[in-house]
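Rest of the complex left out; these chains stay put.
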Amino acid sequence: MKTIRRLDLDDARRLIAGAAIRAQQIGVPMCIAVTDESGQLIAFERMEGGKVTSTTIAIDKAFTAAAAKKATHDYGSASQPGAPAYGINSAIGGRLMVVGGGLPVLFEDEVVGGVGISSGTPAQDQDVAEAAIAHWRRQD
Amino acid sequence: MKTIRRLDLDDARRLIAGAAIRAQQIGVPMCIAVTDESGQLIAFERMEGGKVTSTTIAIDKAFTAAAAKKATHDYGSASQPGAPAYGINSAIGGRLMVVGGGLPVLFEDEVVGGVGISSGTPAQDQDVAEAAIAHWRRQD
């Protein structure tokens, strides 16, 4: 038997709130997903104007970041043509996302969840994911 | 009618044991999957700290290696942009893995199963898959 820590629903709401604040600042309505450390969805919000396709993409970015313990943009560079993880983007039925915007959420060096953002450019999505975590840390 | 040879459960356990020994040596907890020569799962273990995403990826690497009779890293080079098998990574619902870490298991020049490793870098995964087979051969 072992003990692990994971985000609870309050954490997920704070991450979403932090993401929404940043999304409004940059003027890009986003889909925002938060998963637990196993990649299972805790909470999701599609802001007014967020893209329908981004619903799945945000959820899968959060899933990837949490369950693979790795930022999705790191998979982006590792999976370029010629790079070692080339072709991994279609793994797990295409759920493994290699586009920026998915970040693991760390607590005392452990992955406790994941946040996934989609609707902007990958750089915007990643920026909003970072802002979500920074907001969550400030309140923690 | 024809006769084929395939790994049995004891073989699968030895392959997993060999993989786990090497994974511990290099300090990377792995997901370890062994399939029969048809790509059907015989045994699987997720070591403590192995990634959740790697569960499916390890199983699919073993499936690919056994059922396609080819190391997954060989698909990696064959599927680069401009190469003949470009785009094959998304075949079979994304199960065809082109990332290193999946190896066919050979016995007297016949494929009798597959081993799939995931959680490290592709090079680490491949190294552990090779160690699994070497361990299995030594005990055979």
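Chains here go by letter, A and B, matching the order in which they are written, and residues are numbered from 1 within each.
Simple rule for what comes next: contacts are C-beta pairs under 8 Å (C-beta built on N, C-alpha and C of every residue); 3 or more make two chains touch, one makes a residue touch a chain.
Quick caveat, the model's predicted, so the values are computed rather than measured.
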Assembly copy number, counted for this structure file with 2 shown: 4
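Everything below uses one rule, namely that only the chains that are shown with their structure count from here on.
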Distance from subunit B to subunit A - Cα centre to Cα centre, in angstrom: 29
Residues of subunit B that touch subunit A when the two form their complex: 48, 51-54, 56-57, 60, 75-76, 79-81, 89-90, 93-94, 97-100, 121-123
Interfacial residue positions of subunit A with respect to subunit B in the complex: 2, 38-39, 63-64, 66-69, 81-82, 84-94, 96
